[in-house]
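Some notes on the structure that comes next.
Every protein chain but one is kept in place in this view of the complex.
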Amino acid sequence: MTDRLSRRQIAWRAARDLADGAYVNLGLGMPVLVSDHAPVGREIMFHSENGIVGVGPVADAGAADPDLTDAGSRLVTLAPGAALVDSAEAFAMIRGGHVDVTLLGGFQVSAAGDLANWDSRSRVKGRLVGGAMDLAVGAKSVRVLMAHTTREGDARLVERCDLPLTALSAVDRVYTDLAVVDVTASGFLVREMIAGLDAAALRAVTAAPLEFADDVAILAPPVL
Amino acid sequence: MTDRLSRRQIAWRAARDLADGAYVNLGLGMPVLVSDHAPVGREIMFHSENGIVGVGPVADAGAADPDLTDAGSRLVTLAPGAALVDSAEAFAMIRGGHVDVTLLGGFQVSAAGDLANWDSRSRVKGRLVGGAMDLAVGAKSVRVLMAHTTREGDARLVERCDLPLTALSAVDRVYTDLAVVDVTASGFLVREMIAGLDAAALRAVTAAPLEFADDVAILAPPVL
Amino acid sequence: MIDKRVSGVAAALAGLETGARVMVNGFGGAGLPIALVKGLGAGGAGGLTIIANTLRMIESHAPELFTERRVTGAIASAARSRGEGTAIFEQQIFDGALACELVPQGSFVERIRAGGAGIPAFYTPTGVGTELAEGRELREFDGRPCVLETAIRADFALLRADRADRWGNVACAGSQLNFAHAMASAATVTVVEVHEISAEALPPHGIDIPGIFVQRIVEIPREDSA
Partner (left out) sequence: MIDKRVSGVAAALAGLETGARVMVNGFGGAGLPIALVKGLGAGGAGGLTIIANTLRMIESHAPELFTERRVTGAIASAARSRGEGTAIFEQQIFDGALACELVPQGSFVERIRAGGAGIPAFYTPTGVGTELAEGRELREFDGRPCVLETAIRADFALLRADRADRWGNVACAGSQLNFAHAMASAATVTVVEVHEISAEALPPHGIDIPGIFVQRIVEIPREDSA
């Protein structure tokens, strides 16, 4: 079996699905890596819910403006064609269906597309919901990047989420370190798997029924 | 009895009550005359619901910009300190209670402060509601400028409006060509009357009970 | 590459077909998309619902929309012509040929904003106690009765502004903006006629309508927009 994908490789794969001209919001964690791997020749407008349409690369240390941050509080630059707005408008874009794709991190995704990604239930850290619930109900396409299993080996693709939900029936596609899985009306449908993995092995680390596309492709990002 | 006030004199009187620094919206008709009579030394910001805070004087014919109009579609200028916004924000200012005073025209005002000002019930002209309903519920103080009676001599200050309502319990003060009348919890309270008019004469042209302030003043604008 | 520029009014209105719901910006003449309205008139689409603050200026620039009875529905805060006499649209409303929903202007624009912002409905005190709220759902908040208003969306929004860039970012002059921001957000296809398309991106601060709300930009010389 090929090694599981790195976080950057998962991000790279998710980036392949972003169309030229798409408006895309990147969640914290793995999703923010996606902008580093945008396909050459496609102009993708990255939306940040704190009020930027057209986030550019992270600022060079010397030139950073502390009053220009993305939603992850990174000091960023603006891309050509960017627009600065307020949060109410940024969320109008999200809730109103103007953002084509949101890429979110996840703890669990259910076969019905339910997403759990917002609460670690830590005993020492408070709760944080942020904009994920708005993004999950509002973006035209909701795609999740996450490891296929937890560190303890528990499946994250499940029949029903047992962690606090972010949204019901929201997720369209999941990119993991093992596979690309769509959420369809009849449940999970595997589109791509890493080389050497077979259906049985993927089912063994998944806690919900899996269907497989007729043309399951090999998921083979470059070394990143 | 002194002559009834002219429209400009009613506007002059209404202008006396505008405080320095007030944000004021002027309705169509008599109210738009008010800005010509703003008291010297007071900076009043005129709000227009099409998206201007700080409307200036009407533009000189030669210098007029057809894309800078007030809510009455007059070609206007901007006052120092003006801000241009969109209609949603202009009405947020109104509905949210940020506009200190709205001066509206009226057909009828009831003793409860109900206002009827939006429909002529013409057989040849369609209906027009505009922003009056928003202004009447939203502005901190709603004041009406109108002739005390119709051309036919019917009272416009009434116990109950029989014309289509603009808003319930909205009006705080009425400026007419005969008097200045407050709307209080117990009905109409006359504050000022033109010289030579007595309570009986004013009651004769009013279709609701009138109380009179202890210190009813003489309403005596300059010749305008 | 993102490039929302289209060449001419026909391309700008492509796909606007019979039965369409069309928002038209404008308060007075400011922000009124005159070339696009004329193009709408010259096109063949009928059964249109026009969502505009007033129908008056639309009839002025494209009377055939009304003489040919191609407008069958409207949402507006004003359904009245200026001056003496009766406009065609007024007569059609009287006759029942044109179903016009009259909405207080603040609720009109807030409903459109809601349509663009994914808010299906909201409560407002505006209109309570008037005939425009008759038979409608009321509810008290903090002791104040409010009426439930629902979002408005459209297939097309037609706007006019001063300048734009290829990303669809739009900047207005004067009071052109009025309903344009809300309408741009609430339509499937937003078309903006501008006097100038900037070769460079507009400055990110001070954009009136971000390109994410705009699908098509068409450059119309100032003299053809009056």
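Per-chain numbering from 1; labels A, B and C assigned in written order.
Simple rule for what comes next: a residue touches a chain if its C-beta (ideal position, glycine included) is under 8 Å from a C-beta of that chain, and two chains touch if they have at least 3 such contacts.
What you see is a predicted model; the values in this text were computed from it and never measured.
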Check your understanding: Where does the absent chain make contact, in terms of the chains shown?
Key -> A, B, C
Point to revise | Residue, one of A:2, A:87 or A:184, that touches the chain absent here | key: A:87
Check your understanding: Which listed residue (C:53, C:92, C:124 or C:185) would be found touching the missing chain in the intact complex?
Key -> C:124
Exercise for review: Identify the residues of subunit C touching the omitted chain, counting contacts across the whole complex.
Suggested key: 110, 114, 117-125, 141-142, 144, 146, 150, 171-173, 205-206
**Study point:** Interface residues of subunit A (partner: the chain not displayed)
**Key:** 48-52, 65-71, 73, 84-88, 91, 94-95, 114, 124-134, 137-138, 164-168
Study note, to complete from the structure: Residue positions on subunit B contacting the omitted chain are 20-21, 23, 43, 45, 47, 53-54, 78, 80-85, 89, 91-99, 137-138
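The criterion applied here is as follows: only the chains that are shown with their structure count from here on.
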Review point. If you check the contacts of subunit A and subunit C, which chains show up for both?
Key: none
Study note, to complete from the structure: The pair of chains with the most residue-pair contacts is B-C
**Study point:** Separation of subunit A from subunit B, taking each centre as the mean of its C-alpha atoms, in whole Å
**Key:** 56
Review point. Using the average of all C-alpha atoms in each chain as its centre, how far is it in Å between subunit B and subunit C?
Key: 29
Check your understanding: What parts of subunit B, by residue number, touch at least two of the other chains?
Key -> none
Review point. What positions in subunit C touch 2 or more of the other chains?
Key: 113
